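And now, chain A:
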Amino acid sequence: MNLLTLTLCLPLVGAICIGLFPLKGREAYWAALTASILMLLCTLRIAWIFQDALPEGDSLFRLVEFYPWFPDLNLSYKVGIDGISLTLLILTSIVTVAAVGVSAHVEESPRTFFAGLLLISAGAFGAFISLDLMLLYIFHELALIPTFLLIGFWGSSTYRERVATKLTIYLTAGSLLLLIGLLAFYFLLPPNIRTFDMEALRLSLSAPNAPTGLILRSHELWVYPLILFGFGILISLFPFHTWAPQGYANAPTAVAMLHAGVLKKFGLYGIIRVSQVFLPFGAMSYWMDVLAVLLLCNIIYVGYVAMAEKDMNYMLGFSSVSHMGYIFLGIISHTLIGISGAIFLMFAHGLTASLGFAISGYVYRKTGTRDMTQLGGLAKSMPFMAVLFGMVAFASAGLPGFGNFAAEILIFFGAWDKHRVVTIIALWGVVISSVYMLRAFRNVFLGDLKPTQDPASVITMSYIERLPYLLLISVLVIIGFCPSLLLNLIKPGVEQWFVLIGK
Partner candidate 1 sequence: MSVIGLHHYLIVSALLFCIGLGGVMIRRNVLIIYMCLEIMLNAGSLALVAFSHFNGAINGQILVFFVITVAAAEVALGLAIIVAYYRLKQSTHVDDMTSMKF
Partner candidate 2 sequence: MNAAWLLLALPLFSFVVIALFTRRMGTLSSLISTLTSIILAVVAVLLFVDRIPAPDAAIKWIDFGMLTISIKLLVDPLSKLMLLVVTGVGCLIHIYSLGYMKEDASKGRYFACLSLFMFSMIGIVLAENFLMMFIFWELVGVSSFLLIGHWFERPAAADASKKAFITNKIGDFGFLVGILLAWTYFDTLSFPGMQQTLPNSIGESGTFIAMCLLLFCGTIGKSAMFPLHVWLPDAMEGPTPVSALIHAATMVAAGVYMLCRIWFLLEISPTSLSIIAWIGGGTALMAALIATQQNDIKRILAYSTLSQLGYMVMSVGLSAPGPAMYHLTTHAFFKALLFLGAGSVIYALHHEQNIWKMGGLFGKMKITAITFLIGTLALIGCPGLSGFFSKDEIILAASHHSGHLHALYYIALGTAFLTAFYMVRLFTVAFINPAASRKHDSHGDDIHESPAVMTMPLILLAIPSILVWVAGIPGYLKLGHAPEHHGNMVMILSTLMFAGGSLVGYFLYIGKKADPISIPLFQHKFYFDEFYGVLIKYVQQNVAMVFHFFDRFVLDGLFVTGSGLATNFMGRVLSWFQTGNVQTYVVWLALGILAIFWFMIQ
């Protein structure tokens, strides 16, 4: 049992233990926090030994572990990582710790809540490390199901059950599309190379006498959109994004953090790992132009929708939908720079979105409202939150010093050669996002206190309370100042990815 599986088991076992043992009061919180911190430490250890754990043989992945599961179907438990997955694993662990950390206030059935949170985290973690297509799908579903329970019970409004139902059905429909796509791909493969194992597929793809592509080109043209939109619904690609703002707004803070921060990135990771690699013809065909148009709608259209929003959580939800457009732009650029930028932005945006939802959740708890027209002048009573939200606002607007800037610059430069017009329009999205984020910042934190609020007394936050927020912002600032820390992981991974698609 190697380190990867061990780290995967940590949240799983943690969830089971919290669910089974009769923990009282805050013990569930501390147990979950311990599990997530252990997970983070193990992930950091994985990152530490990553450089030395050289890939074996022909494999491009490191720390590979293999257990056959359904040999007849060539379905196995196979996990392994490379630079790209390692980055996202680190993101998952950090956001999990932060999400558990800010949930100290959950009082109703805390055991189920934390068990669910850890399951979501385990699902995401497993999805990033899996090297088997069906395993990817299974972990994805594992991450999805607990969100239904968590939003339905611990959500923050009266119609939370309806929203939970809607979100789960929508996302499951997406998974269904994905499943159909994956199965279609599997069955269209020639019988001698028919397997779910991504490594084996890759070897078949790069075998010297292999035909161009694993399946027929005409088939690729309809399998690719299935997988693309299957993942795309999870990523909130326009026009399948409407679940996101409602879902995040009504979800408990921790779930919103995990969902927007990590689960969305899983969809993008899936596209990079699966559809761009195994369906290269489909990827470069007219679907790329379709994707270009859709991502512009994500950036511009959803950006304007965000401007019209008065509820802070809704606005943050739309904002995270909008930022997915940039990552897509990086992906369709098909250059080393662009894709590295996309992965970097996945990491940076994961942190930004989580922090944004964490702050918004805190404000909601302390003031009872998320309506930005009712809030004002909170910088006097919550100076720490004001500073953090200001940083989130500026990071989303692409200010240097935070990771988002380096990522966006890489994406724009990467996409510039092939997609000029798209890049220019996408750049305007940066202005749009600065408008609504700064407007939110000014309305909520700066200016006068609104008459509906208590006169300002500084709400004290203990140092322990501040830690989850500090964790998120410090990582964001560190990679903003020294992007090479992360790029040294990402770049070799993406270079290998190019080897995979034979460029």
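Note that a contact is a pair of C-beta atoms (placed from the backbone, for glycine too) under 8 Å apart; a residue touches a chain by one contact, two chains touch by 3 or more; residues count from 1.
These made the cut because all candidates are chains of the complex that A comes from, given by their letters.
Bear in mind the structure is a predicted one, so any value in this text is a computation, not a measurement.
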Original post:
Considering only this complex, which of 1 or 2 touches chain A?
Top reply: 2
Original post:
How about chain A: which of its residues touch candidate 2 in the complex?
Top reply: 166, 169-170, 239, 242-243, 246, 301-302, 304-305, 307-309, 336-337, 340, 377, 379-380, 394, 397-401, 405-406, 409-410, 412-413, 416-417, 423-424, 427-428, 430-431, 434-435, 438-439, 441-442, 446-448, 483-484, 487, 491
